[in-house]
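My structure is below; once you've seen it, I'll send some questions.
Heads up, this is only part of the complex; the chains shown haven't been moved.
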Amino acid sequence: MTADLSVRIGDLTLRNPILTASGTFGYAAEYETMVDFNKIGGIITKGISPEPRLGNPQPRIWETESGLINAIGLDNVGVEDFEQSKLDYLRKIECAVIVNFFAETAEGYAKLARTLGAMAGVDALEANISCPNVKAGGREFGVDPVAAAEVTIASREATNCPLIVKLSPDVSNIGDIASAVADAGADAITVANSMPAMAIDIESRRPRLSFGRGGLTGPAIRPIVTRLVYESAQATDIPIIASGGASTWRDVVEFMLAGASVVQAGTINFVNPRASVEMAEGLETYCRQSGINSLTQLIGAVDMP
Amino acid sequence: MPTLNRIRLEAVEDAGGGCLRLVCAPASLIAPMPGQFYMVRGPWEADPLLPRPFSIARFRSFKNGQIQLEFLLRIIGRGTRLLGTARAGSELDVLGPLGIGFEQPPGDSAWMVAGGIGIAPFPALIDAIATPKRKLSLLVGARTEAEIPGFNDFAANLTGGVEIATDDGSAGFAGTVVDLLASRLDRASDQTPSQVYVCGPHAMMEAAAAVCMDAGIPCSVSLEAPMGCGMGTCRGCVIRTFRNTNFTICTEGPVTDANVIWSEQNSQ
């Protein structure tokens, strides 16, 4: 007997709760030979913008203790080329295809949501309102409940496609933002994104990244994100998607106990391209061995004092 | 097609010049092309986090189809330090072969220009392009003699000779290896190479490429940038070309014709 690991986000059913995180899995084709897409819940594309973007100059990444700081600058092919050159492949793979997107204004989000949401092969949208790595990457939306709700409402009205909103981690009360976004009509919330961070080369006295700052990801931030997931889950009933530092199936279970329904594998794809499959397989084995036949037995089941 | 493999480390050897050689145990792998690279990670916990890119320095194919990989590396930071202390018998995670490697030279002579540890991919290249007719030369540059990795183990096919350049003049030509390249091109106009292969620091490769362009000689460079994934997804290794387009080193490189990056002008 295999456990039923399926989860729902709006109308979309995921085979299992493992997604690959935006910006860490390209447009999926890159990992074709390495990852059996049948084994994971879905993939999230690199963030798509209205126009193609070259991104920031070198250097774009810098490693810190158990973490990675990046300021890629949302280097992406743009919505037009995405449809023309990436979507055909994505239509063929047998897991959910979620498109991450961002714009500079609420109307920009709405427009892109409408366009992307109407494309055959796009199963859900993830609105990134929390990118720290570009001057206008939506971050101002992610730290304010009112602005976050505005973007959500605008995107929601523009499409029937399941809508996920991806929040910023650098807030004092993520619960307020989570519930504002939920009330505004999001189907799920991703908690969270990279943490605004910085590293400086003491020889040159310049930041390690050309952009100056960047976003910290990887195992270093997982304990912070676990707390954010817990707080978000306390504040809203819509599914929480954990994103930040998950490396193994144990981390997946931990995030689920904290309140996540779904977990993204991000930076760990770079360490081990098969990580997402190993997480899904590990979760399956764990559930089977522990007699868990529905993920509802795990989600939010932490026994807090 | 890259694969991810856990391979036993057979030996960690001193390669001279402050460098070391990682010899992997033979394993069922896809044979790499010279100039391709692997993302390598040792058996430690989450710090250092990412695997590190290393060119294939040399490889052997066995009758049973197994492939033995060898890396040559300079200890410069945390990851390479830990790799240097790995114990023979421990296991490495090795993702590859990745990227685009070197092509055969169009003619009967080729020069390889190495800046420091930039020598790493050349043993495999020599193994692949050496023919009885071909005159292959190696130009090696370093700040000082003590930093030049040994090359005796692969010098046999270097029928065109080996020349050394040191910034401090402690061995060979006094100056940069690019100066050496330029002066040798002047000197040896009768035997102009059909191809120059360059591997070293970014600025050194750009300078070498300019010298080759002036001389009208095709120049391949093996580019370097911090890498996250090696697979084209993280976008960490992307550089801007002179055309203001993006070049993804890990998938479109690391080896490329210098003109793709720096100049419209075709060397032909």
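Just so it is clear, A and B label the chains in written order, and each chain counts residues from 1 on its own.
In this text, a contact is a pair of C-beta atoms (placed from the backbone, for glycine too) under 8 Å apart; a residue touches a chain by one contact, two chains touch by 3 or more.
Computed from a predicted structure; not experimentally measured.
Enquirer: Can you write the copy numbers for the whole complex as a formula with these labels?
Expert: A x2, B x2
Keep in mind that, in the parts below, only the chains that are shown with their structure count from here on.
Enquirer: Between chain A and chain B, what distance separates the C-alpha centroids? Give it in angstrom.
Expert: About 36 Å, centre to centre.
Enquirer: Using the touch rule from the top, collect the residues of chain B that touch chain A in their complex.
Expert: Those in contact with chain A are residues 1-4, 41, 46-51, 93, 95, 225-229, 231-240, 244-246, 251.
Enquirer: Give the list of chain A residues in touch with chain B in this complex.
Expert: Result: residues 23-26, 30-31, 33-34, 46, 54-55, 57-63, 65-68, 70, 72, 75, 218-220, 247, 267, 269-274 of chain A touch chain B.
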